[in-house]
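A single protein chain has been removed from this complex, and every other one stays in its place.
Chain nomenclature is as follows: A and B, assigned in order of appearance, with residue numbering initiated at 1 for each chain independently.
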Amino acid sequence: MPCETAQLELASSGRGFIEISRQLHSSVNACGISNGLCHVFLRHTSASLLISENADPDVLSDLEHFMSQLVPDGDPAYLHRMEGPDDMPAHIRSVLTCSELTLPIRQGRLALGTWQGVYLWEHRVRPHKRRIELTLVGSA
Amino acid sequence: MPCETAQLELASSGRGFIEISRQLHSSVNACGISNGLCHVFLRHTSASLLISENADPDVLSDLEHFMSQLVPDGDPAYLHRMEGPDDMPAHIRSVLTCSELTLPIRQGRLALGTWQGVYLWEHRVRPHKRRIELTLVGSA
Partner (left out) sequence: MPCETAQLELASSGRGFIEISRQLHSSVNACGISNGLCHVFLRHTSASLLISENADPDVLSDLEHFMSQLVPDGDPAYLHRMEGPDDMPAHIRSVLTCSELTLPIRQGRLALGTWQGVYLWEHRVRPHKRRIELTLVGSA
């Protein structure tokens, strides 16, 4: 059973969403695995990986609005403040969502549902470089 | 190393929980894998997969109550409203929980803890058809 690896490097422009579905589809198409799994791992604790509705951009806006209300920036209760008012909220957002995802591969393709897109959710206000490790396992 | 696949189709009767542990146990028993992993993937963004306490049904009621308070239906702040007052909350609930789970296989059986059950959590108010992709990998 093959095991292939790949890396993605993303440059976020600050808080918001970057769709990575296309890059994941490409890696799966290139890996030569017919049926199996594609594991996506974010090497950071202040951003998330997200599966979300890919048709109406308002869904992402509402997600961001919801999270900014639930986990306010600059809450005076935070002890961890030295990296700015958005850093501890970024860690909490990361814990409430996902740092890693496993997705099915079927007949050489990523088997997402029709309305599912995969996103990097940057939680820090300033731009950051983000590294993702892909691991693809299955039958050839 | 074998890689087996299966599909589950579920018909929810609206918001609430459907235990799928039995179907998962059956698929694992049938797949011929001794030690490995069973990956469960929900192809939707308005329902979740859940590992929860399987003994007292009040736990599920309390989970639903908690989530309905945290993510209110019909919040006027939502921009995404065209699919009904329960649709954006369903997407948020999905993001706060899980769309996919990986479970260990040991000696040909799903190795859940004694009190762990696996559930589909339907977040939409009306009934929906839900598709789940299973991927089983490991040693024979």
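Criterion: contacts are C-beta pairs under 8 Å (C-beta built on N, C-alpha and C of every residue); 3 or more make two chains touch, one makes a residue touch a chain.
Keep in mind that what you see is a predicted model, and the values were worked out from it rather than measured.
Of the options B:63, B:79 or B:125, the residue whose C-beta touches the omitted chain is B:63. Within the set A:25, A:65, A:91 or A:106, the residue that contacts the chain not displayed is A:91. The set of chain A residues touching the chain not shown comprises 1-3, 5, 39, 41-46, 70-71, 77-80, 82, 88, 91-92, 94-96, 98-100, 102, 131, 133, 135, 137. In the full complex, chain B contacts the hidden chain through residues 1, 35-37, 50-53, 56, 58-59, 61-63, 65-66, 70, 96-98, 101-106, 111-116, 137-139.
The rule we apply is simple: only the chains that are shown with their structure count from here on.
Between chain A and chain B the centroid-to-centroid distance comes to 20 Å (mean Cα coordinates, whole Å).
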